[in-house]
Each structure stands twice: as C-alpha cells, then as structure tokens.
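A single protein chain has been omitted; all remaining protein chains appear in their positions.
This part shows chain A:
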C-alpha cells in the first residue's frame, strides 16, 4: 500500500506535465528567443548572434516542397531585399525531415537556393529542435525577432500577407504592417496572425 501511495506524486507530476505540453507550445509574442546554431547552405554554421549589425531577423520556417512555401518564395526574397538594409535580414529555416520528404534534403536545399538565387541564409534544422522551440507547425511560418539589449525578443508571429495564391491580389501585408511598427520602435499593432501551410514533416519517433 505504501509503495502504491508513493506512486501518486509521480503519477500526478506526469499528468500535470502532459497537461502542460498540451498548452500553447513554443514562443509567444514578447518571449525571449534562445539562439541556435544551424548549418547554412554554404556549409557554415550560423547563429543569430553572428551578425552584430542586425537589429533583428525575419525568421521563416519554410521548405522546398510545400506549395504554399513555393507560392511565397519570391515574396520572402522581397522581404529580405526590403528589410535587410534596415537591419532585419531574412533567415530561412527548413525543418522538414528529409527521410520523409527527400525534396527537402540538404543537397536539394542548396540546389533550390542556387537556382532561385536566395539572398538570405537557408538553414537546415536537422534535429528539428529549433522548429519545436519556436512552436512552428507549418511552412511557411514566420517570426520577427528584435534585439532588446542583449536579448532577442519575438515581435511578430504568423502570416506574410492575406493572399497566398496571388501576390497581386493581396490587400493586407501583415509582416510589412508589423515591420513598420517595429522599425518605428513600437510594438506591432497586429502582432500575430494565422496562415495556412503544410505541416512540418516531423521525424518518426
């Protein structure tokens, strides 16, 4: 009986923990982000801290294979061209398991970046730990992080704009709206939006 009772706290802890993981996973706007070290398509490892001049980053979880990611590819390049000179370069991270999606292998990432002349870093999240830490669920899934003293803080999470299929029909450019506020030193008026995308292809446990 005693033995059984001593089980209860452990059981309770387990239940509490599992409830906890059901809650909102990953970063929310305002959270401090942990730096990462991921392999770029140029073979070098990259961290957010590497670029001392950056005021922040536009971090996009994206991939080679998702139709939504492809539809947004040139708009992601445009975001970099517009905001890198203002201190917010794009960092693209591919979190997909290449064993599930061969088109998202490191070699394919290099090929895609070369053929589309990516002006930004394209990193492979090999362990998928960064995507999990951020709470990314799909591609594309975008986060704006901004430097606050020694920290990087999440300023915006969500969609690029309101029309994935046709850039010409876009009415609201969510990221650009947020960036206007962020660059003016204000919190984004709309700091989180929803977007559709392909589920991240997680490694089979």
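The criterion applied here is as follows: a residue touches a chain if its C-beta (ideal position, glycine included) is under 8 Å from a C-beta of that chain, and two chains touch if they have at least 3 such contacts; residues count from 1.
Note that in this section contacts and distances are computed from a predicted model.
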Inset, instruction - Assuming one chain is omitted from the figure, identify its UniProt name from "Succinate dehydrogenase", "TlpA family protein disulfide reductase", "TonB-linked outer membrane protein, SusC/RagA family" or "4Fe-4S dicluster domain-containing protein". - result: "TlpA family protein disulfide reductase"
Legend entry - Option from A:53, A:150 or A:196 whose C-beta touches the chain left out: A:196
Legend entry - Interface with the unshown chain - residue positions in chain A: 66-67, 137-138, 141, 158-159, 162-165, 169, 171-172, 174, 193-200
